[in-house]
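All remarks here apply to the structure that follows.
Every protein chain of the complex appears in place save one, which is left out.
Labels run A and B following the written order; every chain starts at residue 1.
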Amino acid sequence: MAAVSPLLQTTGLQKAFGGLQAVRSVDFRLDRGEIRAIIGPNGAGKTTFVSMISGRISPTSGTVRFGGRDITRVPAYDRVALGIVYTFQIISIFRNLTVFENVALAAQRRLTTDLASALSMSRRAVAERVNTALVDVGLRDAQDQHAGSLPHGHQRLLEVAMALALEPQVLILDEPTQGLSPDEIVGLVALIRSISRNATILLIEHNMQVVLELSRRITVMDQGSIIAEGTPHEIEANPDVQRVYLGR
Amino acid sequence: MSLEGQLVLALLEGMVSGLILALTALGLSLVFGVMRIVNVAHGEFFMLGAVTAWFVSSATGSFFLALVAAPLVVGGIALLADRFVLRPIHYTPEATIVATIGLLYIIQQLVLSIYGPEARAVVAPLAFTIQFPWFGYSGYKLVVGVAAAILLVAAWLLVTRTTLGLYMRATQQDRETAQAFGVPVERIYAAAFALGAALAAIAGVLIVPVQQAHYLMGLDALLLSFMVVIIGGLGSLKGTIAAALLIGIIDGVVSVFFSPTLARIIASLFVALVLVVRSGGLFGEQIA
Partner (left out) sequence: MNGTRGRPALLLHLMILVALLGLQFVLPPFHHGMTARIMVLATYAIGYNILLGYTGLMSLGHAMLFGTGMYATGLAVFYLEFGAAGALLVGIVASILHSAVIGLVTLRTTGVAFLIVTMMFAQVFYLSLLYFNRVTGGDQGFILTGHLQPLHLGGLQFAFSDPAVKYNVALATFAVCLLLSLWFVRSPAGRVLVAIRDNEGRTRMLGYNTFKYKLLALVVSGGISGAAGSAYTLLFSYVGATFASILYSIYPLLWTLLGGAGTTIGPLVGTSLMTYLVDTASEWTRSYLIVVGLTLVILIMKLPTGIMGGVRARWWKWLP
């Protein structure tokens, strides 16, 4: 139906852990510029699905295509270079490094092209990118603080800053509002909206208000399969979704 | 001696040393399994058993007393080490390795200064020969093999049939849940550590009339125990016994027909490759 080929596409993507089918043969497409939310009850397979897209988990079967290219065999660290960036559900930062150093590692990655650049690189170039990312998320003043000592909400912002410094084409956010105060959530939503001008967003969320505010399309998963897809309005009206998720 | 004679001899020697190795390695495996730590000083408990046996039997003339005293003494030392070194560092994996390397040197060098650098023999409590068609075999060695086998069965019964064993298995499975159910985890750790040391000590006592007591004998025991535990699987009693017998026999056979050094080279290489190929953690976890 779409004349434009999707940015991200999965075909028959499946994951089984022993006897447990976590993700059952999912066909999924994400177009450039979207803000898409994936929702569903706990255990629906959302994180597993998204981990297969980012490369953290390898699928039992099926393919992942990015920009038309089959990346199913591409390891996670190379997918980042392609532009697929994932932020963890449980915050994962470098606790013993400063905020600046955290983001610098991300910025540095973008500037590392070969062994020579891995050994020597312009500090100014790195600092510029770090600065931009920190200003965007509002952590510029905290740049010399140890990441482990930041309050939870700021650690979440740090993760986003690291993601920004990687210049993502697809930014996958796994439950980013978890543990944030209402004020922090408002700030994060605004931030995501501004990021979406330059990157395609894939968002796993339980906070329905955030989902309805931000996303243009919603994918609903349950028990490893997609049970519905559509605009927020369509999803709200969908009886299957109501039964499985919203009606709980 | 004919080839078949040599082979039978090698097999016998292999079985006996395999059973002793099983006893020693079981201690290491127990500590790995229950406490999730690597005790690099484990071989020194084996050595302490042998040395204590020499002291006791020299002083009292009774080997039987040595057999009883050594595991108690060595178990006691292990309890002290657990209480004053391992518990304060919270059993964190890499810190424990460094600490137990330290304990290795402390124990080894203390024995060196008290006992001296010589190798000393202990007279076997029983001396008789069993005649095979090709050679006469030391009856004591066979008794050692039988004793080791009995102790292994006893250990198995303890782990599977007693409350202590139940607590140990629970702690091994899931420490937090065990604690929530009222299992005194810290005391179980101490018990496991002491039991592991005692098993190694008994093995040391049993083997000392055959091998002589020497302050460096712990290193070899440690390396072999590591090999057994890695191949047999951590915390698995059956795996430990099977691997120990396998290694004992192969080592015995290769040593008789080729050089012992070569046997050891091949064994170390094999174990390293097993560990690499398994390429998960030592405890079987997959690395992301």
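We take it that a contact is a pair of C-beta atoms (placed from the backbone, for glycine too) under 8 Å apart; a residue touches a chain by one contact, two chains touch by 3 or more.
All values derive from a computational prediction rather than experimental measurement.
Enquirer: Have a look at B:Phe64, B:Tyr105 or B:Phe257 and name the one touching the chain we're not showing.
Expert: B:Tyr105
Enquirer: Looking at the whole complex, which of B:Ser2, B:Gln131 or B:Thr261 touches the chain that is not displayed?
Expert: Selected residue, touching the omitted chain: B:Thr261.
Enquirer: Touching the absent chain in the whole complex: find that residue among B:Ala25, B:Val38 or B:Ala190.
Expert: Spelled out, the listed residue whose C-beta touches the missing chain is B:Val38.
Enquirer: What does the interface between chain B and the hidden chain look like in terms of residue numbers?
Expert: Touch set of chain B with respect to the missing chain: 38, 85, 88-89, 93-95, 97-99, 101-110, 112-113, 117, 219, 223, 226, 230, 259, 261-262, 264-265, 268-269, 271-272, 275-276, 279-282, 287-288.
Enquirer: Mind pulling the chain A residues that touch the left-out chain?
Expert: 54, 56, 75-78, 80-81, 86, 88, 92-97, 100-101, 104-106, 108-109, 112, 117-121, 123, 127, 162, 166
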